[in-house]
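Heads up, one of the protein chains got dropped from this complex, but the rest are sitting where they should.
Naming follows writing order (A and B), and every chain is counted from residue 1.
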Amino acid sequence: MSLYIDVPARAQSPASPTYPPEAFIHLRPDGTIVIQVNRLEFGQGVQTALPMILAEELDADWSQVVGELAPAADVYKDPIYQLQMTGGSISVPHSFQQYRELGAKMRAMLVAAAAEQWRATPAQCRTENSVVYGPANVSARYADLANDAARRSVPGEVRLKTPSEFRLIGTPVRRLDSRAKCDGSLKFGIDVDLPGLKVALVARPPVYGGRVKRLNDREARAVAGVRDVFEVPVMRGATGIAVVADTFWMAKQARDRLSIEWDLSGVEHPDTSQMLTRYRELSRTTGNVAVNRGDATALDRIPAANRIVADFSFPYLAHTPMEPLNTTIRFDGDHAEAWVPSQFQTMDQIAIAEVLGLEPHQVTFHTEYAGGGFGRRTPLDSHVQREAAAIAKRMRGTPVKVVWTREDDVQGGYYRPMFVHHVEVGIDARGMPMAWRHVVVGQSHIIGTGPPWEGALVKNGVDELVVEGTADSRYAIPNFHVSAHQPTINVPVAQWRSVGMTHNAFVMETLIDELAVRAGIDPIAYRLALLRPDARKLRNPLTLLDEKTKRWRFSVPRDHAVGIACNEYHETGVACAVEVSIENARPRIRRATVTADVGMAINPLTLEAQFQGGIVYGLSQLVEGGAITFSDGRVDQRNFDGHTPPYMQDAPVEMDVHIVPSTEPPTACGECPVPVISPAVVNALFRLTGKRYRALPLTRL
Amino acid sequence: MSGCQCLLIGGCATIVVAAGGRMTAGQASRAEGLAAWQQVYSVLTHPRCINCHTATAYPQQGDDRHPHRFNVVRGETGMGVPAFTCAACHQRVNADSTGVPGAPGWHLAPLSMQWQDMRDQIMSSGAVCRAVTDRSKNDNLDGAGLLKHHEEEPLVLWAFQPGRGLDRSPRSVPPLTHGEFVAATRTWVEAGLPCPAP
Partner (left out) sequence: MANYALTVNGRQTEVNVDPGTPLLWVLREHLKMTGTKYGCGIGACGACTVHLGGVATRSCLLPVSLVGSRPIATIETMASDPVGRVVQDVWVAADVVQCGYCQSGQIMTAVALLKTVPKPTDAQIEQGMGGNICRCGTYVRIRQAIARAAQQLG
């Protein structure tokens, strides 16, 4: 998810709140060190990365470290945004300094406690593997010093290690949660069980904003195990019917037997083919201007033979994390307890409290492990939580787990919006783009949401997230005009892993490739020539990519081709080369080489995993079936059969990931690889078929 | 002619076949045989039958005969591949509560028994007739063997009681009942297994 406000991660203001180490570190008598992670773990590895950072400065015995997902509380808010949230790939960049300080402060307190016991000075002590060593061979375990240390005041300033002193950071440390995820013991939100727990499913209107007109629940109530059936508000002023039963299956059988007549009047019925027509018309006109650099009329003076005109279209995309949406809440009247695999604890807690008529602090909010997120678990309206709270309110005293079926998930909205682009490029004598006019058409999920995001992200009527990847392009194009139309459509939309980059990077990187081909220049060399001199974060990975692929990318077999793409996202630059053939009318990615400049690599093993994973996630845009479409207001797809994700055969057979060596502070990771794979693959496909693929997803080649 | 009743009891299919079945060749004219074959062909090319008589590495699904989703493949035995067999989902009887069809020994017909081409286009009546009667391809069945296959093979019987999909609506069935299908087969066999040209 990207809600990135342009504040460099390094800029920690002196007035930022202090974080008491005891809220983050628990030193158990048995030597275990439990570290509270102020984020959601949904695969990205933060429950290992943040403890690593803390354990480094603490000089902890890593084998004794356990990570826990912190509940909702002020102290666990993101130090820069002051919201407890996971998204925008900010977790490590924003909490890097914070967790280092926490570890260093605790270490200082332990050393001070030991020094006092030994009547030594802290300077005479050193620490290693959860032990303080003093002069003359004395030593003490952290576990034994814990109580004493806790009584001391927290130091204001601490010395942090220099990178050369790192023992953990920068090393390939394995995840802490692996074993439990391999033996079925780790519980996700959907696995939560409580005494007396009931399960609820909700029948939601087939068109967003619809309302229940008439309900016949006789058959549903006759299903064994059904406890109650009642109307609830669902998102966007719509209403639905909740079915509460003893188990999921009973609730599902009952819901399937509801006979609901819906009032679908008064709301727009989105229709993909109508929208495409409307969007294409809009894309031929100037929208709200995001960038107007140089001479907007320069393009008109370039002869048609030296121009490229291109239209692109991208469908709605669902996120489909493997664990379907769920929330468990028990409402007791003056208090509530919630178990949520939440990407946005602060807002979710507020939303639940609002519906229940409580103050946020009256909602005990547990953060559960999540089976993926990709942006789906943090829509700004907390609609999943609001709905669940309404059900919990009705079922007062009983804990209720609201579960979304996969069908609910695929059809439930909050998609990556549909987009259409119209681009005209004027080419100079060297084959470089000298004029570029670009119109983006698609929904904004920020406009209309008010503070804090709207004020931060919307400028001159353009939502930055709609044009990111184009407006902020690092290519040196002297006459550059970017505008956007952001229609209001009755489809809820949200951020999808790498957000605006998903479509903008595709357009940019395929057009750049087309220009490179026209100019007869190698695609990596072309990019290096066209990039602005200060585009360091892209130059580095491109140069590394050239080095790492020299051996093979000029000598692939005749029915294979190579495609290149690059992208910069939140100060991380990524470049990618793929070797592709066509098998069974589909692209077969034999190999992918990915390079990245992420600043300091906290954990190369996790980074590699995130890059491998992000590349595969990016392929969701390409695979046949990778689209959500509407007919007369209804989503055409139901489940994975209609909205198909990449399977193993769609993924690169081999992938190598290389990180540009760096000691700069760490920048984003999780979303960064997603935008590069689709353009890289279609750039390769062009060399095999002679066709430019500008409407995603691909169909049979 | 005899009718046929299929009773699903627990996990077994029990077939009760009323009397009938004289198998003397020449009891039906060539014209009658060809007409009967067209009836047989109309069943064989119905989705409930032809979806598993593909020429490709995959079965088909649904009335629109799309390639079976989820990367289900034929495998060397027609029963799927190690760790991802037909039996991963298909049991010995229909699972109506989850919308999965089932019959004993659920698997694909061998490639020699394909009734479609590599582009999933159904073969002509003549081509299917020749394939079905070619003893080098049809598991060495003669007329009597084919009739028995149509009468008793569980996967054939399944086509006429194919269960319900996930939306609880019944799957479409071939244009003949099982009894009519057997009767048409018998007529065709008695006529000497004539095939239309081409």
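In this text, a contact is a pair of C-beta atoms (placed from the backbone, for glycine too) under 8 Å apart; a residue touches a chain by one contact, two chains touch by 3 or more.
All values derive from a computational prediction rather than experimental measurement.
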{"item": "Touch criterion as defined above, residue of B:Glu32, B:Asp96, B:Asp120 or B:Glu153 at the omitted chain", "value": "B:Asp96"}
{"item": "Contact residue for the chain not shown (choose from A:Gly413, A:Gly613 or A:Gly633)", "value": "A:Gly613"}
{"item": "Residue in contact with the excluded chain [from B:Ala35, B:Ala55, B:Leu111 or B:Leu166]", "value": "B:Leu166"}
{"item": "Touching residue (missing chain; options A:Gln64, A:Gln84, A:Ser130 or A:Thr405)", "value": "A:Thr405"}
{"item": "Listed residues A:Thr127, A:Thr320 or A:Thr470, member touching the removed chain", "value": "A:Thr320"}
{"item": "Residues of chain B (touch criterion as defined above) contacting the omitted chain", "value": "11, 69-73, 75, 81-85, 87-89, 91-93, 95-100, 102, 166"}
{"item": "Interface with the unshown chain - residue positions in chain A", "value": "41-45, 174-175, 177-188, 190-191, 193, 199, 224, 247-250, 253, 320-324, 369-372, 374, 405-407, 605-606, 609-610, 612-617, 639-641, 645-649, 651-655"}
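In this text, only the chains that are shown with their structure count from here on.
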{"item": "Chain A and chain B: spacing of chain centres that average the CA atoms, whole Å", "value": "49"}
{"item": "Complex contacts: residues of chain B adjacent to chain A", "value": "69-71, 168"}
{"item": "Touching residues (chain side chain A, partner chain B) in the complex", "value": "256, 640-641, 644, 647, 649"}
